[in-house]
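Every protein chain of the complex appears in place save one, which is left out.
Going in written order, the chains are labelled A and B, and every chain counts its residues from 1.
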Amino acid sequence: MAASKRADRRTALLLIAPAMLVLVAINIYPFIYALYISLHTFTLGRPTPPRYIGWSNYRDLLDDDRFINSLWVSFKFVAIAAAVEFLVGFALAFLFSAKLRGMATLRKLAILPIMVMPLASGLIWFYIFNENFGAMNWFAFLLGAPHRIPFLTDGKLAILSLVLADAWQWTPFVMLVMFAALQAIPEYVYEAAKMDGLTPWQTFWRVTLPLLRSAIWVVLVLRVVDAFRMIELIYLMTRGGPGGATETLSWYIYSTGFLDQDLGSAAAEAVVMIIAVSIIAQIFVRRLNYGAAT
Amino acid sequence: MSTIVPDKKNAVGAATGARNLAIYLAACLFVGFGLFPLYMMITTSLKTDQQTFAWPPVWLFTPRFQSYYNALFVFGGRSADHYLFNSLVVTLSSSALAVFLGAMAAYGLARFRFRGNRDVAFYILSTRFAPPVGFIVPIYLMVQRSGLLDTQIALIVVYTSMNLSFVTWILRGFFLEIPIEIEEAALVDGYTRWQIFLRVALPLVRPGLAATAILSAIFSWNEFLFASILAPGDAATIPVYLAGFSASMNIDWGEYMAVGTMAVLPIMIFTLALQRHLVRGLTFGAVR
Partner (left out) sequence: MAGIYFRDIYKSFGTSRLFEGLSLACPDRKYLCLLGPSGCGKTTLMRIVAGLTEPDSGEVLIGDKRVNGLPPASRNIGLAFQNYALYPHLSVAGNLAFPLRAPIRRGRYRQAEIEERVKRVAALLRIDQLLHRRVNQLSGGQQQRVALGRALIHDPGVLLLDEPVTHLDARLRYEMRAEIKLLHDRIGTTTIHVTHDQQEALAMGDLIAVMRNGRIEQLGAPLELYHEPATAFVAGFIGDPPMSLVHARLAQENGNTIVQVAGSSLSLSEALAAQANMAPSREIIVGLRPKQVALVERPEAGAVATTVYSHGRVGREQQLVLTFGRDEVHCRTSSAIHVTTGDKVWLSISLDGAKLFDAASGRALAHT
């Protein structure tokens, strides 16, 4: 419908402008501001005005072992968490598709963790992983562990404990989305595959999987991006420790900026992170064929 | 291997009986794993300190509500209800704003052709991926400069912007599903575009408005990072209050879990209410 083009354009502008204004103020402007800060020494709570120092905050990052370590820890955490959540969640989606009585109720219960306040989930898991009285050690004891297990204070275990807590919350999410995507595949597709003599295994690889492609893509990117930004569990359970073993990039930025009060370096790290995530997001946005709807 | 293909027919026989049992067991195991931490939270909030620190853990006990009473009425300084109220104010305002602004933008993107329409739409989508911690430093400084530190306004604006991307994307999908003729009919009947938006389009996407409002509310309610930096004191929301507990050396687990339970249970109810649109919301319409 195109009656008077100019009036239309004005209406469109009026409709979109308020939202864009908010986004410019809270998304675009802060990014530019972060760039600006990252070129300065900038210390929180000190009265000296910020001083321009060029790219040296960025140069310092290259020599910063903690920064390099945080990249590596982030990578480890994201890779393990996303892989576990995706594979288990995907398998569970098939499990929960079984047409059995009571399955719908079980499914509703299974997705309850998704919306739990992440900080509260950190709190609960902190309690469960407690070395002295936590339930996790009790289970370990029942399974015959010879001594208390330091779930949160051993470097190797700590990151796996974080993964478990993260997976507790997000595996149901993967399950839910993949379940919905599975339900969207019409029955006749499977009937046709059966007529064509495909084995269940072949049907999975050649029919089901290709039809689930865009859902898989969405879920994977969301899990990667959100695991990358996760901070609440670390805040409550490990605070980056022990010895930097769980210091992800997110946590490192948070602690540089607000624990060490070095805003200039934190801004430089933030710019690196935003650019990294933007690249992932761009790939994602390009791949999704939302265009069909426009 | 037969679970590879969703089983939609009820076959009979002993083999399927055994298979169904296995499926039930696996499903129950997973549900148990999911509910166990929630169970731990709720039971701990009902235990005495002695029961909390007992080894082996106490599984059977008489519940008491002392921790709730303490958290709400006894604790020194501000008590939990103050922060619950802060959370409520911030959550309601920011979701109302996000849904209203998002609906306007979504309608503009869905119904008007103009140069750069797609670019704007994709930009709004891409803000969903912006890592909050990457923006925390500049936003902190902006809020500080404008004197809004430790106010609810700062949080409301930030949460509105964080929720805008998925609200806009989901509602855009809902608007695109309205047959264009219905709106053209209103145009012929004598309505302006703006009134068509308010009186025809908005009522028709009511389920979408409800879904996005609930999702925004949940995200705002749960948000911790910005809250902890921008509103650490009087305007703190419930997650900030919760986090404050862990900073003290001597954790009052009972009270801690009581506040946690009060913060989480309302969300559980919302989640169940949202069932139908949850997937669509969480994947901004990419999967239904």
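Keep in mind that, in the parts below, a contact is a pair of C-beta atoms (placed from the backbone, for glycine too) under 8 Å apart; a residue touches a chain by one contact, two chains touch by 3 or more.
Just so you know, these numbers come straight off a predicted model, no measurement behind them.
Touch with the chain omitted from the figure is made, among B:L72, B:L187 or B:A210, by B:L187.
Within the full complex, the residue among B:V58, B:L204 or B:M268 touching the omitted chain is B:L204.
Contact between chain B and the unshown chain involves residues 179, 181-182, 184-192, 195, 200, 203-204, 206.
The rule is short, and it goes like this: only the chains that are shown with their structure count from here on.
Here the spacing of chain A and chain B, counted between their Cα centres, is 15 Å. Contact residues on chain A toward chain B in their complex (touch as defined above): 1-3, 7-9, 11-16, 18-20, 22-23, 25-27, 29-31, 33-34, 37, 92, 94-100, 102-103, 106, 108-121, 123-128, 132-133, 135, 138, 141, 168, 172-173, 176-177, 180-185, 187, 190, 200-201, 203-204, 208, 214-215, 218-219, 222, 225, 228-229, 231-232, 235-236, 250, 253-254, 257-258, 263, 266-267, 270-271, 273-274, 277-278, 280-282, 284-285, 288, 290-291, 293-294.
Chain B makes touch with chain A in their complex at residues 1-10, 20, 23-24, 26-28, 30-31, 33-38, 40-41, 44, 52-57, 101-102, 104-105, 107-109, 111-114, 117-118, 120-142, 157-158, 160-162, 164, 168, 173, 176, 180, 183-184, 187, 193-194, 197, 218, 221-222, 224-225, 229, 238-239, 242-243, 245-246, 253, 256-257, 260, 263-264, 267-268, 270-272, 275, 278-279, 282-283, 286-288.
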